[in-house]
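I have placed the structure first, in the form of C-alpha cells, so that the comments after it can refer back to it.
Omission of a single protein chain aside, the complex is shown with its protein chains in their original locations.
Up next, subunit A:
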Amino acid sequence: MVEALYGALESGLIYALMALGVYLTFRVLDFPDLTVDGSFVTGGAVSAIMIVNGSDPFLATVLGGVAGFLAGCITGLLHTKGNINPLLSGILMMTGLYSVNLRIMGQANIPLLNESTVFSVIGSWWTNVNADEILLKPFTALGIDHYAPDGFLVIISMLIIVILIKLLTDWMLQTEAGLALRATGDNIRMVRSLSANTNRYIVMGLGLSNGLVGLSGALIVQYNGFSDVNLGVGMIVVGLASVIIGEGLFGTKKIARTTLAVILGAIAYRIIIALALRVDFVDASDMKLITSVIVIGALVLPHWWKQTKENNRRKSKRKRLNENLGANEHASAKSD
C-alpha cells in the first residue's frame, strides 16, 4: 500500500509537467488542445530512439521536449494561419502524429531496459553518495522506517525538476510577454488593440505547452523502461483531470497558487488511480473509464451541488412565507 502511494507520487511528479502544459493551453490560452495525445508520445519516441542509439539521456530528454514544442507550434499555425477551429487543429495533429511517432520509433514498442536513462545516470551518482541512507535517517529516527519509500531517487530528482519548471512558468506568465499571452486567452480583441500579435502568442503558447508535454513523455518513457506508440491515448483527459482536481482542491487565487494546484492535482490523480486499482473488481484496463468519470464528476458535481442548494433555499423560503401567510389568513378569518 505505502509502496503504491510512493509510486503514485513518482509518476504524479512526472505527469505534473504534462498537466502544467495542459493548464497553459486549456486555462491560460483558453484553447482546448488535443495535440497532447500525440505530442506526449512524440517526446517519448524521440528520447527513446536516441537513447537506444547511444545518445546522452539528458540531451535525449531535452530534444523530446523540443519535438513536443514543434508539434505544438504546428497546431498553432493550423489554427492561426489556416483558420482551423482549435479542437479540429488538435485532432488533426494528434491523428497525424500517430504515424509520425511510429516513423520515429520504427516499431510500435521500444524497450529501454538496461539502457542508460536519466534516472540510471543520476542513480549511479546517487548510490555513490549514499543519498538514500541519508534521507532514510529521519524516518529511522522517528521509528517509521517501514513507511519510507524504497528509494528517494525519482522523488527528489523529479521534485527539483518540477519545482524549477513551476517557478519558470510562474515567472514567464508575469513578464510583459506573459501578460499578453494571458490576455490573449482572456480578451483577444483587446490584445490586438494594444498592439500585440495574438497569432504569435497563440503559436508560442501552444509550443511551450506541448514542449512540457513532450518533456513529460520523454521522462515517463525512461521511468517506465519502454516507449509505446499507444502511450498517449487519453492523455488530454488525464491532463484535464489533473488541472480540474488540482484547481478544485487547492484553489486558483494567484498564478503561483494555481500552478502549484495543478502539480498537486496530477499527484492526487495518480493516488486516486492507485487506490482505485486496489479495489478487487477494477482492472488496469478500466482506468480510462475511471479517468473519464473523475473528470465528468469534477465538472458536473459542483454545478449540481450549487443548483440543489439554491433549490432548497427557495423551497424552504416559499414554505416559510406560505406558512406565515396561512397563519395571517387564519387570524383574520377568526376576527371576522
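What we mean here is this: a contact is a pair of C-beta atoms (placed from the backbone, for glycine too) under 8 Å apart; a residue touches a chain by one contact, two chains touch by 3 or more; residues count from 1.
Definition applied: contacts and distances are computed from a predicted model.
Novice: One chain of this complex is not shown here; going by its UniProt record, which of these names is it: "ABC transporter ATP-binding protein", "Pyruvate synthase subunit beta", "Cysteine desulfurase" or "Phosphonate-transporting ATPase"?
Specialist: The record for the missing subunit names the protein "ABC transporter ATP-binding protein".
Novice: Which is it among A:Q174, A:N230 or A:S316 that touches the chain not included here?
Specialist: A:Q174
Novice: Counting contacts across the full complex, list the positions on subunit A that touch the omitted chain.
Specialist: Looking at subunit A, the ones touching the missing chain are residues 172, 174-180, 182-183, 186-187, 189-198.
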